[in-house]
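The complex appears here without one of its protein chains, the remainder shown in place.
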Amino acid sequence: MRNNNRKNDEMREVKVTKNYIVHPEGSVLIEFGNTKVICNATIEEKIPRWLKGTGSGWITAEYSMLPRATHTRIQRESIKGKLSGRTMEIQRLIGRALRAAIDLEKLGERTIMIDCDVIQADGGTRTASITGAYLALELAVERLIDEGKLKEIPIKSKVAAISVGKVRNEMLLDLEYEEDSKADVDMNIVMNDKGEFIELQGTGEEATFTHSELLKFIELSKNAFDKLFSL
Amino acid sequence: MRNNNRKNDEMREVKVTKNYIVHPEGSVLIEFGNTKVICNATIEEKIPRWLKGTGSGWITAEYSMLPRATHTRIQRESIKGKLSGRTMEIQRLIGRALRAAIDLEKLGERTIMIDCDVIQADGGTRTASITGAYLALELAVERLIDEGKLKEIPIKSKVAAISVGKVRNEMLLDLEYEEDSKADVDMNIVMNDKGEFIELQGTGEEATFTHSELLKFIELSKNAFDKLFSL
Amino acid sequence: MRNNNRKNDEMREVKVTKNYIVHPEGSVLIEFGNTKVICNATIEEKIPRWLKGTGSGWITAEYSMLPRATHTRIQRESIKGKLSGRTMEIQRLIGRALRAAIDLEKLGERTIMIDCDVIQADGGTRTASITGAYLALELAVERLIDEGKLKEIPIKSKVAAISVGKVRNEMLLDLEYEEDSKADVDMNIVMNDKGEFIELQGTGEEATFTHSELLKFIELSKNAFDKLFSL
Amino acid sequence: MRNNNRKNDEMREVKVTKNYIVHPEGSVLIEFGNTKVICNATIEEKIPRWLKGTGSGWITAEYSMLPRATHTRIQRESIKGKLSGRTMEIQRLIGRALRAAIDLEKLGERTIMIDCDVIQADGGTRTASITGAYLALELAVERLIDEGKLKEIPIKSKVAAISVGKVRNEMLLDLEYEEDSKADVDMNIVMNDKGEFIELQGTGEEATFTHSELLKFIELSKNAFDKLFSL
Amino acid sequence: MRNNNRKNDEMREVKVTKNYIVHPEGSVLIEFGNTKVICNATIEEKIPRWLKGTGSGWITAEYSMLPRATHTRIQRESIKGKLSGRTMEIQRLIGRALRAAIDLEKLGERTIMIDCDVIQADGGTRTASITGAYLALELAVERLIDEGKLKEIPIKSKVAAISVGKVRNEMLLDLEYEEDSKADVDMNIVMNDKGEFIELQGTGEEATFTHSELLKFIELSKNAFDKLFSL
Partner (left out) sequence: MRNNNRKNDEMREVKVTKNYIVHPEGSVLIEFGNTKVICNATIEEKIPRWLKGTGSGWITAEYSMLPRATHTRIQRESIKGKLSGRTMEIQRLIGRALRAAIDLEKLGERTIMIDCDVIQADGGTRTASITGAYLALELAVERLIDEGKLKEIPIKSKVAAISVGKVRNEMLLDLEYEEDSKADVDMNIVMNDKGEFIELQGTGEEATFTHSELLKFIELSKNAFDKLFSL
């Protein structure tokens, strides 16, 4: 039985607090159950060097966890002097997911940087981050429209993400930490509100999954996307 | 005139949310006006190498700001690969302040590590951090008592901190960012609830202060300590 | 038209040179067309600290490219002083893929480390690396059997990997660099010789893919796996 | 009893050797008893980016110790790859103290960088450094005047520093290492020759100090400043 | 007796494979017996800042070993985050040797960077690297001539290098690893094809050598240079 009598195909409660922090151009506190992520969007009127002169903008993301977001304390990456592979992997994923949501040429030669800082972790931090980051990005884009810096909304589609996994032969939606740590297969699915895939990452850590399991995982995720796109 | 009609000797509103994050042994969200700091205490049943065999415990602290806690985004120290001098200075100050609050021998051979993460900054982040860190430390100590790991409370006195400064010849209590950035003299005072100094740091950045101004700064701080120790 | 009149569902020529370097416990030079990777396996009679006492072994991987494996020179990561996110992502992927091939308990408390060094790059370096790394791992395991250190073969299944992608609305197998750089969707598939998925990573960089395209990508990869598992 | 029959309110012998190193624009070897610091001033005709166009100059400082300046060898920070918190704290303090001595606008758009390298340490390295750094700065300013690059002396006041502390209930001036390592309270005072404070840092490491002790510390420091400003 | 009945004054077999890697402007695989080094030359139409405006070009080199080029695996310098002293020493030596071969003014304001990557090591990696790097440099210069970017060949003389050493009182030419690890004296000699020295580095690691031994070492090296310059 899952915590709180949750069904296998049931998502945890999702809460969104907009304008959570006052300074950013877009700010959202997103909660997937006990997982809480602050997503802050910063607009910078400059672009990476390799984009200069192309007329195109850029979206990128950074991800971090407070040392005590987790059950046992993890050392700060600023003290270690470098990012872990896990952090790099996640922030590259968030960035790619958001760039698929936006027409970068319509954005113009500016960068929107999204900071996702996990203040409390209970599984699904990368999917909560992508979903919250998209909402912070929307707020930042609205600000650009309001300030007259953009005439046209550059958003092509909404973006959200959810995890599915196989735990003791049960197919589960939206794994919390206790489930995730026991999962044989773990899949993160990023979709847009047209039902298209943006990213699909399935991993059998010391296990495997079949073609028919892949199809079931995808089926299972649909419940979540309906809910997430109604936010 | 100060924001919100605040008087020169008036502190901003202080709010404390205990048990803000679920995992730490002690957790507090402290707010000095718009400055918001999450202070999480972690108990580790080990001590630094140089203390081994002395019977003494240890208290230490780390401090960081979310990149967008401030008006303009600041780069992550994990990306720069090192801590700034400012960060080092502040976390060393917090650690010293907390060690003065505790009888380290009564704590026993364990470490309490306090993480102070500023999620929103508006001046006074180091004084809010010290004050919140002390409260998180108290919660962690209570947990040690509750779990029977400590028989006696090792706290010698409560600790709090406040800033005072001189801005355009006005002596002000508890500076917010806009005031702090224009201050000629800036002083951070850490005291215990017996009215003794734990740390006093006065700086005339490109300015100076006289003996009588020093006495006025100390006088001004008293209002704040009465309020802070009643938390 | 693809280079060398290659068909959309046709893999490049694959060459494997076993025992390419004399010192490693397993060594393979693998070539997918012009992509050339040296895969060297090292057996170490020790395991990561967190595995000690569990009876389980460990498999891990490192990935790097010579600075001039590519059209234009890339700076060495040893000079930058840190690994790029791309390198981290790839070596984590290789390690996971190999661990799914081996029964780590049968391996015993030892580590097999696979170094994948790309000496010439033309697309598909991560899939060539996984495939070559598996073969180097096999050689290292054979050595353990020959030396009497292992009684039973710990390999659960063979592992190989291939890329598929969508380029200008064509679905292509085994993309070379020129194709990869223009791809809208890029998918890396890692399978075992039982036809099960070990890892599936599909990315629509600034694009998306549908459910039916996902199924076509998987179909397309089957040609490659038949060929790769016959090596 | 203090070493060499020193009285509690007596400073150690101070020696200043001007032009100690031949290359710098200002160079001083300063000795507070057995503490010896080489202070070298470098004039650079450039300023930090954030000052460009303001007409203002800049003063900054760096501090280091030879590995064997101390009783037991300390590892080089160049080998550790980063500055310690202690080093950062001290060099920020020296820089602030010197900037209070100079009218930065009169200095013009140039930087004076002071390097303080402790070749032998016996307590009070930060106060000897500040005092010596000021003297090296004076020499560098004289050179600017002599070379006709400055018409007007930009020095607002002389700067010096001294430490005071409480050791076994004795209030002591100018602590040497053996005293400092046993001190309950340690205070560094930076003043100008008008009797104004530039910086005041009092620390009760695991101890506290009262208002009346603060006043006694300040009183005690006066003997030293008379002596230091006569150099 | 040496391996393969080699005489004391006999060099190992030398093999050169030109155009080994397809992308670089010059590429050579050089083998001194079992020592194998890939030497890749990259032409960059820019020069270090301190050379700008002088009309002079630049030649520089980088050196690295695959982790398993050696009997036991060595950790990657990218993981350690810094180059070892040995690597720095060798790549500085290669760079100096190559600059002596070229008239940098005739090269014009461009840089040729040579990457020497040891894929298999058996002693003499620095001498094989210098010799191979020179050959890769020649290929890159030929390309500049062919493309009309250079009118005149800027090569002043050919360059090659060889090691000699004293092992158990035998004077040996071209030491392999087993010999090198037992050598009392080790000397690397870099010469041009006019019989002039470019670099001479003799080291008695915990031993010494006499004037007459120095002359014998030099004599011994001549056999090798005749062979190397005929490549």
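Each chain gets a letter, A, B, C, D and E, in the order it is written, and its residues are counted from 1.
Keep this in mind: a contact is a pair of C-beta atoms (placed from the backbone, for glycine too) under 8 Å apart; a residue touches a chain by one contact, two chains touch by 3 or more.
Quick caveat: nothing in here was measured; it's all calculated off a predicted structure.
S.K.: Indicate each shown chain that the hidden chain touches within the full complex.
M.R.: D, E
S.K.: Among E:Ala100, E:Leu135 or E:Ala224, which one is in touch with the chain left out?
M.R.: E:Ala100
S.K.: Out of D:Thr17, D:Thr42, D:Ser157 or D:Asn223, which is the one that touches the chain we can't see?
M.R.: The single option touching the absent chain is D:Thr42.
S.K.: What does the interface between chain E and the hidden chain look like in terms of residue numbers?
M.R.: 82-83, 85-86, 88-89, 91-92, 96, 99-100, 104, 157, 192, 194-211, 214, 218
S.K.: Can you list where chain D touches the absent chain?
M.R.: 21-24, 27, 34, 38, 40, 42, 44, 62, 64, 66-71, 73, 76-83, 87, 113, 115, 117, 119-120
Here is the rule we go by: only the chains that are shown with their structure count from here on.
S.K.: Can you give me the shortest step count from chain A to chain E, moving only between touching chains?
M.R.: The least step count works out to 2.
S.K.: Rotation angle for the CA superposition of chain B on chain E, to the nearest 5°?
M.R.: 180
S.K.: Counting only Cα atoms for the centres, state how far chain C is from chain E in Å.
M.R.: Whole-Å distance between the two chain centres: 33.
S.K.: Name the residues of chain E that each touch 2 or more other chains.
M.R.: 81-82 - these are the residues of chain E that touch more than one other chain.
S.K.: Can you identify all of the chain pairs that touch?
M.R.: So, checking each combination of chains, I get A-B, A-C, B-D, C-E as the touching pairs.
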